[in-house]
Structures are given as structure tokens and as C-alpha cells.
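Note that one protein chain of the assembly has been removed; the remaining protein chains are unaltered in position.
Let's turn to subunit A:
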């Protein structure tokens, strides 16, 4: 089995870049620009500056005016370009997930029992329609199996090459459009209209024009608009204050001052950062149904994790045989060996392996044995050899079985059996009791195997301020032992779906944000209640509808990556905002002396960068302002580096890089551009 992930694209893929360049121009459409107020304002003043330049075409200073206008347009185009690249990458990744869906023909039927199907194009299917899929068919849309059982190749979506079983009822009934039926026949009820499937929604999230802004993004946009308005007032009132000293400031210079001051850097990259966050999720094979949930992931403070499959390996391993005092170990091992011969579960295989490693045992001929499979009703399994019944199972079911055989009343469990069972439970294991006919032989210690490396992951989560809670059906004793071994902060033992839901509500009442993952139908209420609910792709349609993300690889530990992506998204926005604001200091030192040098030569003292001329100073500032957007595109796409650490450490680091850096970089940048302008004689 190999897990394939969408190719993580080179940061700058040639095809995406050239398409993005074209789209950057198309995105000048005012209806699209208005979604980004800072860039809309920049475009408006760019237009104004262009008109002024055309009006003054015969004036001597028109060359500088034309250059300023051009760079203002570049500022807008660069921002559009950033968004288009992020979009292009997202679409490319989503398309690689989408597989071969287009052009699928569905065999629609009127009712489950109807034998006659008629063919319709997959795009015409609506929620509730029934389709029949047979071996070789491509499933036409997301849906639920309502009749039949089939093996399905889901490699187009998950990359897993081994086919999986999907059947009606139960927890494995969901099918995804684009996957292929390998054997048998199923009837599927379509659960998503065309354009509404998970993948369609995901693609909408990476398209700037359709993307819903997330709550934090809206708040940040308000702040950016507020700052732009402050600078609008500063710039608009400046001519009046300047008039006191008899200075008149050319309109184009005022426009340049305005655009350099407003937060164009973060304004231009904001949309790209959001889309890139979605792109990163797709790289991890996780499909988010809304941007809001990705953002909420960064806020998670409690993580509910199922024990089995997440914290421990799915299968338990037999670790030792604990015979009763009257039984020798070989007898117990042999009985356990025989009872497990036909048991294909990893637990059963491990019992056989353990018994063989301890004693030289041989298999009796098959003909003499009749195997009794495990059933949920009896909660035991075993074998009858020549009429002798050997059984293994849960403590209570085996003791009940023995009591039934001997006709004695319940409750008379041997002391040493009770001791062995407790010993195993305390060690975090599962006791499996073995009996031959009416005689109890002893206990097999089935041990949970903690996944390698999981302890380290939990301490990472703790460093991020996230509490981990293990959810298990085990009794509290066993749960506590495993919890201690795995290093989780808390556990919920003897969990039922109701208890799980209750626990989530309790945490939320205390103001905490909870994430969990689940797959079964009975997980659906908890998934819906959780702030971030990640449904496993192998789960039921109900679970997938209830969660706000779907993990195509069905790997519950991925919650950790999802949280980190959420945090990175917010950090990238915050850091670039800080950078953008810090930049303004240098721009003031470039432009203010330039504007007033004629009236107050003493203000030369503020020209700390020693820029060549007022014209060159203003032009340098505006060029820096445009180029910095391009320079920061890789950062916006990759996201600010996130390393699990306390909030204080993270803030110190980001303030140092983006705050202090934002203060210093433009001084150097503007000076360099000024040198280039002077050398080329542009101003």
C-alpha cells in the first residue's frame, strides 16, 4: 500500500506563473477589486495619477509622473498576481485529486428494487437520486450505499491501491464520486448536487472570487481599511498645513505618499495567504469545507483522539499467558493456540505466534475441528475438537459460559482469575479468558501497542498549549494505564457516543475549542458539535456531512498538522501586517523631507537615507512599495514558519523578524533603488 499525495508543486511552476500573469490583468475588473478595499483604493488613485499625467503631458516633470503612475499600476498588478498564483496552485492540486469525473454516465433507477436503469450524464444527478453501479463502473457522485456490498478502488482520491469494501448500513456506506467499483453491485443514493461535492467545495475555497472571507480575515480587513482611512486624512489635510509655509505639493506626490503609507503589502497578499492555507491542507490530503474551520483549527485547545488506531496500533498483541494456579502454562497456551487457529484478526494471529514461541505445539487435522467465529452476541470465539469446546473471550462472557456449563450460579469466580484479570487491566492490557469445557484455564494478556513516536507528538501539542484527551471504550483502569504510557493529558473511559458529545459540550462551555475526528454514524453528532470535526474518508456519509473537514487518507493523527496549518495561516497575516506597518517609518523619512525641502531646507536633516533628489526619493519609495509585494509572494505561499513553542516565544521571534525587519529593510531597499534611479538618470 502506498499513500500518494498530490504532488507538492514547485513554488514557481512555469505554467502556473504564465497563467497567473494573464489573470493578474483580468483581475483589474473593478467588481473583483472591490473585494480588497486597500487594492481598490490603490487602483483608484493609480487611475487618477494616470489622468493627471495625461493632462500634464507637455509639462517638463511628466517623466516622473508617468513613472509614478506606472508603478502604482504595478502595485495593483503584483497583488493580483500573488492571488492568481495561489489560486493556480490550489486548482492544480485540487484537479489532481479530482480524478476522472467528467463525462461519467450514471445508471439511474427509480427505486431500490427496480431492475431497469436508464443512463444519464453524472452532471444531471440530484440529491436523492438512486443509481446502480456494477463492477467496472465509475461512481457518478458522492453518495451512500443503500443496497448491496462491493469492493471499490478509491486510489483516484486517496492513492491507496488496495480496494476497500463499501456496504449498505453500518459505518462503511459512503462512496465518493470518481472512484471505481471493482466487484459486485451496489445501489447508491446521491447525497450531493453537482458542484456541491467535497471536491467542488474545496475548489471554490481556492478561487479568490468565490472565496468567503474568514472571521479573522474580516476583522483584519476592517483594521486595514481603518488605517487606510487614517492615512487618507493625513494626506488630504497635508496641503492645508503645508500652505501655512507657502508650500504647494504636487498632486501626484500626495498620491504617492498615500499609496506608500496605506498597508498595500498585507492588503495585496491577504487573499493569497488565505488561499495558500487551503493549498497546504490539500497537500496533506485534507479537504476543508470552509475556510472558517481551517482558521478555527489554529485556536483548538482540546483534542479528542480515539485510542484505537490513533494512539495505539489498531491491533493488540498477546504478551503473556497467565494460567490459574491449578493449570500449567502449556495447557493454557495450547488451548489458546487451538482457539485462535482460525482467528484471522491480528490479535488471534499474535496469540498463535506467542504460543508457538513458548511451546512446541502442533496443529490437529482440520477435519477434527469446527471453528466457532466471534459474534457480537456471544462475545467469544473458539473451536470444538472432537466435541470438546474451547472458548476465549471477555471475562464476563467466559465466566457466564462456564457457569452455564457447570450449572453453578454466577459470582464464584476463582480468586486467582480475578487477580490475573486485574493485573492485566492495570497494566493497560485487555484480558482474554480461556476455558476448556467447564474449566477455566487462565488469562491471555493482550497488550495495546502504543504507536511509535506518539508520545513526542503529544508533548509537541502540549508545547502548543493543546490538551489531548484519549477516548476509549476500555474500563477506567486500562484507560489510565494507556493514557500514562502514551502521555496524553486526560482520558474518557467507557466512552459512548453520548458521553463523547457530553464531554465536547462541557469543554466548550468552559470556553475551549475542541477538535476531534471520527468515522462512524454515531460519531456524527459529536463531529457536528466539535469546533473542528475531521471525518475520515472511510467513514459514513453521515460522518462526512457532519464534520467540517474530510481526511482522504483517514489518518486521525493528522489533526496535529491541521492545527499547525491553521496557526500558520493566522501568523502569516499577523506578521505581514506588522511588516507592512513598520515599513511606513522609512517611507516617511524618504518622502516628508522631499515634499518640504523647498520651503524648509533644514528638513534635509530628516533625509537620513541621503536620497539623491526629492523626485528620486518619492519614486524610490513607490517602487519599493510595489516590489516588496513580489518579494514576499513566496513567504505568503509557504506561510510564516511555525515551530511549536509558547506564545511568548513565537511573538518574540516574529516581532524580531517582521517588526524590526520591517523597520530596517525599507531603509536599505529605498536607498538601493534611489542609487539605481540616480545611476539610470530616471529622476
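We take it that contacts are C-beta pairs under 8 Å (C-beta built on N, C-alpha and C of every residue); 3 or more make two chains touch, one makes a residue touch a chain; residues count from 1.
Everything below uses one rule, namely that contacts and distances are computed from a predicted model.
Matching "Tryptophan synthase alpha chain", "Cytochrome c1", "Potassium-transporting ATPase potassium-binding subunit" or "Acyl carrier protein" against the UniProt entry of the left-out chain gives the name "Potassium-transporting ATPase potassium-binding subunit". Checked against the hidden chain, the listed residues A:39, A:220, A:327 or A:590 yield one contact partner: A:220. Touching the chain that is not shown, out of A:57, A:115, A:240 or A:679: A:240 (per the contact rule at the top). Shown as candidates are A:259, A:441 or A:571; the residue that touches the absent chain is A:571.
In the full complex, subunit A touches the omitted chain through residues 215-216, 218-220, 222-223, 225-226, 229-231, 233-234, 237-238, 240-245, 261, 295-296, 298-299, 301, 462-467, 510-512, 566-571, 573-575, 577-578, 581-582, 584-585, 588, 592, 596, 600, 602-603, 605-606, 642, 646-648, 650-652, 654-655, 658-659.
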